[in-house]
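Yeah, one chain of the complex is gone here, protein chain that is, but the others are all in their spots.
And then chain A:
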Amino acid sequence: MNGALSTATIVAALALAVWYLLRTALDRAPGRIDLIAVVVLGALVAVLVLVAVVGLLDGSRPADTGTFAGYLVTTIGLAPTALILARMEPTRWGNLILGIACLVLPVLVLRLQQIASVTGV
């Protein structure tokens, strides 16, 4: 797992989570900027997952490759899922959906790092 890229993803997700929770508290429905922000975050996550997949193909696999792959699939799917649900929910709860997704993402990335680090020795 690429350290800098993971850290950037985690920081971006947490910053966006604060933003979305604030928007929820202010009773705002997701606007264009909110939706674009989660698309950008999703793109960042996609790059992260791509780098991880290339790492897998390189040979140095985590001991638990199955679990690692499962987390990769979940990680890349989370932001798009949240985006679809949020677009279906044009109320404050749409922003809460985005906020929760942004809180779950760092956990997933941390888990990926954990699984990858157990490996390598």
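In this section, a contact is a pair of C-beta atoms (placed from the backbone, for glycine too) under 8 Å apart; a residue touches a chain by one contact, two chains touch by 3 or more; residues count from 1.
FYI, contacts and distances are computed from a predicted model.
Trainee: Which of the following is the UniProt-recorded protein name of the chain this complex doesn't show: "Fluoride-specific ion channel FluC", "Integral membrane protein", "Oligopeptide transport system ATP-binding protein" or "Branched-chain amino acid ABC transporter permease"?
Mentor: Hidden chain identified via UniProt as "Integral membrane protein".
Trainee: Given that one chain is not shown, which residue among A:Ala8, A:Ala29 or A:Leu44 touches it?
Mentor: Only one listed residue reaches the unshown chain, and that is A:Ala29.
Trainee: Touch as defined at the start, partner being the missing chain; which of A:Thr7, A:Thr67 or A:Gln114 qualifies?
Mentor: A:Thr67
Trainee: Touching the absent chain in the whole complex: find that residue among A:Ala17, A:Leu41, A:Ala82 or A:Ala116.
Mentor: In the full complex, the listed residue that touches the missing chain is A:Ala82.
Trainee: Pick out the residues on chain A that sit against the missing chain.
Mentor: Counting only chain A, the missing chain is touched by 27-29, 64, 66-67, 70, 74, 78, 81-82, 85, 88-89, 91-94, 96-97, 100-101, 104.
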